[in-house]
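The complex appears here without one of its protein chains, the remainder shown in place.
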């Protein structure tokens, strides 16, 4: 988690480094510590340090982690020759290292030679069957090849052991959604909500999945989760507001003719509509007519 | 005390309508408690040194400790903008947490400073 102070510090350093004010090494350290993805900047400033023998030797043994960082960033930016050079240096220094082996695997992956990368990861996994990064890389290979069922299989295998890893659950949920397996995706989102109940995005995604699944129960539940998203975001999430409107009109259609038991939930629907209108009035007045006609078709305003 | 840590400001909201339903972000709650612990330990050490230098003995010293802890509590509350419920799950956290842990440090530094200044 990146806190506010750390973020401002990062941005300050980035500005300073970009304008040639020095402090590149501190910036790189902070990027690594916070695990943020600024690959282009890391590549640029890291290379400038590595290409300068004086600054490089000033780092002492820290230089090797810098090589690793730059190699990863270079692969992210698809500068494969740079990555190759960095990895070669590392390999010379640490010929037996598994960490370097992992980097080589990623390089193979970046080059698109999936089978070789797969082989490299498998042999590394034999030595250390509990390396989460290697498991995740295998998922990434399957996903990059478009082999979604394979990715799901790997992810499930991974989650069997590391079942508290919410990032993996999230990845799995997204894959399931893309394959339209909504029941499974709903399960994953439930898991995500359990692990981080205060993140509104999970509530929103769960509600989306439930709404897509359809059926009266699911629609009502979806509406509740849209409501919780609104509560957690302070009503600033437009998608959740639309979600409330859509859910209400869909439930109204399903329960047409039957007795209306939840009269009070109409309030929410009108309020959501009103909030949307206010929002559009402020931000995009020219689209207001589109919105009101859309709301009218949902019988809200 | 002032500006010791602003991560305390990232605490989680509490309920305004329903009193029985509360949501806390465990991470933020823990970070808040850590801030409390730090400020209490810090102040008990500083307070111990001050009490020693001023030469408090007997009950006066302990009253001084209570006073310091009370001031800390008030300071923490002011930092939480007097809406303790938004940052902690109970009042006891802000009033009592780290109270006894700080006492040991206080006594040590009180004795240390007192001996150096007054006994020898």
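The first chain written gets the first letter, and so on, giving A and B; residue counts start at 1 in each chain.
Following the convention adopted for this analysis, contacts are C-beta pairs under 8 Å (C-beta built on N, C-alpha and C of every residue); 3 or more make two chains touch, one makes a residue touch a chain.
Keep this in mind: contacts and distances are computed from a predicted model.
You can't see one chain of this complex, but its UniProt record names it "ER membrane protein complex subunit 3", from the set "ER membrane protein complex subunit 3", "General transcription and DNA repair factor IIH subunit TFB4", "Signal peptidase complex subunit 3" or "Aspartate aminotransferase". Check A:95, A:234 or A:285 against the missing chain and you find that the one touching it is A:234. Interface note: of A:39, A:221 or A:251, the residue touching the hidden chain in the full complex is A:221. The chain not displayed touches subunit A at residues 128-130, 160-165, 187, 190-191, 193-195, 197, 221, 223-228, 230-231, 234-235, 244, 265, 267-268, 271-272, 274-275, 278. If you put the missing chain back, the residues of subunit B touching it would be 15-18, 21, 26, 34, 37-38, 41-42, 44-45, 51-52, 55-59, 61-62, 101-102, 104-105, 107-112, 114-116, 119-120.
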